[in-house]
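Every protein chain but one is kept in place in this view of the complex.
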Amino acid sequence: MSAIEPRLVDDALWYRLLELTDGAAALCYQCGVCTAMCPWGDLRKEPLSVRTFLRQAQLGLQDGDQSLWLCTTCAQCSAACPRGVDIVKVLRALRLLAWELRQVEIGLPSVLWSLHWNNNPWTQPPSQRAGWAKGLDIPAFDPQQHEILFYVGCTSSFDRRSQKIARALVHLLDAAGVRYGYLGEAEPCCGESALSLGHSPYFREVARQAAQTFDEHGVTALVAISPHCYDVFKNHFSASMNNFEPMHYTQYLAQLLESGRLRFNQSEETRVTFQDPCYLGRHNGEYQAPRRILASIPGLELVEMTQHEEDGLCCGGGGGRMWLETPAGERFSDLRVEQAAACGASLLATACPFCVTCLEDSAKFKKLSGMQVLDIAELAARTVSNGKH
Amino acid sequence: MPELRQVVCMKVVPKPEEIRVDYETGLLKRASARSEINPPDMNALEMALSLKDFYGGRLEIISMGPPYFEPVLRAGLAMGADHLTLLSDAAFAGADTLATTYTLAQGIRKLGGADLIFCGEESSDGATGQVPPGLAEWLEVPQLTLLTALELDIECRVARGRREIKGGYEVLEVPLPCVVSVKTASNEPRFMDYRRQYWASEAERLKVWNAEDLSADPDCIGLTGSPTTVSGLAEAASRERRRQFLTGTPSELATQIAELLQKSL
Partner (left out) sequence: MVTSHYSPQAENKTIWVFLEQQDGVLEEVSLELLARGRELADQLGWTLEGLLLGQHVAGLAPHGIACGADRIWLAEHDLLEHFTIEAFTQVACQLLLQKRPSVFWLGATPNGRDLAGRLAVRLRTGLNADCTDLRIEPREGLLVCEVSGFGGGVLAMIEMRNHRPQMATVRPGVFALPHPDPSRVGEVISMEIDLDPAIIQTRVIERSVGAGLNLSRVPFLVTGGRGMEGDFKILEQLAQLFEGEVGATRPPVDEGHVGRERQVGQTGVVCSPKVALCCGISGAFHFVVGIEKASLVIAINSDPEAPIFEYADYCVVGDVHEVLPELIAVLSGQQVTYA
């Protein structure tokens, strides 16, 4: 048996972590429920030891452990934590220290550089941000005329697959007679990648600029496609802005259904199951809005997977994992599509561009040819005809 | 041993996909495009910074260009450079490689020279790749170009660089001081260190030198010092993909693809 190496505790680092986390880790009594709950345990021989990270934060240790970058910030651990520790906050703080010590995974600095030069984390030309809307004739946002700002986000602006979600929403908003506009090329990135990757100082800079842009355009009510953008606006933004009401599109569509402005008039005879996006569900407690939409679609039968709502399984794309490679056989989404198949659904609906990407990939990888992955917006748009699109 | 002195030559370029030509004037509409640090120069800075991580010393960024370069280049200070020198004068405008390398060499001389002078492989706007050897010639020092790795023997004052050649690599050794050009994408530039951001924004991080400051020969700078002149500009065929569909039997398709390959390769 090898001796345990003594480790030196660094007071300065300890203090810095305390500051960065508001002492979040102090509550932890090292029970290990977090490690047990972490989905990595189902996929890797060696589970991700969340407990160890919390211990490091308590003591002020940073040892360059690269498994820090595995965390998808799905928050399944904190949901189960008996002490209510904000574990995601602690993980992000440890990541910031890793940035400062230059111990980040290869490829991640390039993500932030892309944000810096391109206003998106996907190294796409900023001038083509509005390219997805070609031929759609969406007006530039005007606070005098418009009820909401339609916030598209980087992924739905540039990723061809995800652009379909944006276009489906345009169809739905038009059908409901919503007066809305968008910012087109001037739309700022929300900075979620910087936040998730733990670079909070840079995130604050991006957020400040974005808030300024919203302010200049007189934005108050905003509807975002991605739960990641929505979470940023709701929980990491609002303090700096007055009367700022960010919504996720599922919440807005649910409102439109309730007020009778939106009606699904074609039926969809399918058995569907729903993947709760972590940043809609666990991070923001919104489980009902997407389900209300699904329930309003005639003919649709909703079945739940073994893990759902508070216990929902992450697709694997959060926490910056969209920019890191996950080896085959270690992808959360592989498990998820199997769960979907097991509950007898032939349609796997979700409400997040990252989820769509990961799940669709896994459905193909697992050769589940009968399983269709759709965003709720796409599914809903199929059941609404307004003759316009 | 005296401290290691490094200079990195950098340039600000408009983002390539946003460039438009003004056909009325025949000039590039640079102003409308978003700018960035020439990406290969970021690889050069990263290589220099990693040497600084190890050996310490002083790292200076030098750039020739208009004042709007300054805020863009400050990103390099936040990455770890110590100081920024901008060579800026209306008389520098219109410089081709000969005048550019002359001006940069004058700037580097005025800085007191350096042990290592770094450049990116090429610039994304001009893509000539001729600045590094030209600069080395003006400074009368050896050069190591297209390096993917560099190590120093500080005692013997030599630099050893690994360089890509057709189908392989070679390792070359030259005495210091020397000019180094860094292969594009051979490393991943570190992100800005936000603990340096306030420091990097301070006025004293920047020096601006004009032609007089450099004691530059007026015959050698700007348009006057440039042998080449642009006689015409054209926007190349659109970068939008053509999306032309080819159909036919497998053998007809194969013939069409073969023609495309033979034409393009």
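A and B label the chains in the order they appear, each numbered from 1.
Definition applied: a residue touches a chain if its C-beta (ideal position, glycine included) is under 8 Å from a C-beta of that chain, and two chains touch if they have at least 3 such contacts.
What you see is a predicted model; the values in this text were computed from it and never measured.
Participant: Among B:Ala90, B:Val208 or B:Ile257, which one touches the chain that has been omitted from the display?
Facilitator: From the options B:Ala90, B:Val208 or B:Ile257, the contact with the absent chain belongs to B:Ile257.
Participant: For the chain that's not shown, point to the residue among A:Asp231, A:Asp361 or A:Asp375 touching it.
Facilitator: Of these options, the touching residue for the absent chain is A:Asp361.
Participant: Just the residue numbers, please: which parts of chain B touch the chain that's not shown?
Facilitator: Residues touching the hidden chain, for chain B, are 14, 16-17, 19, 21, 28, 96-99, 101-102, 124-134, 136-138, 142-143, 145-146, 160, 163-175, 185, 217, 219-220, 224-236, 239, 241-247, 250-251, 253-258, 260-262, 264-265.
Participant: Please identify, in ascending order, the residues of chain A that touch the omitted chain?
Facilitator: On the side of chain A, residues 107, 122-123, 158-162, 323-325, 327-329, 357, 361, 364-365 touch the unshown chain.
As a working rule, only the chains that are shown with their structure count from here on.
Participant: How many angstrom lie between the centres of chain A and chain B, each centre taken as the mean Cα position?
Facilitator: The mean C-alpha positions of chain A and chain B differ by 37 Å.
Participant: Of all residues in chain A, which touch chain B in the complex?
Facilitator: These residues of chain A touch chain B: 99-100, 102, 106-107, 109-110, 112-113, 116-118, 125-128, 199, 201-202, 205.
Participant: Over in the complex, which chain B residues touch chain A? Could you list them?
Facilitator: 15, 17-18, 34, 36, 42, 75, 188-195, 197
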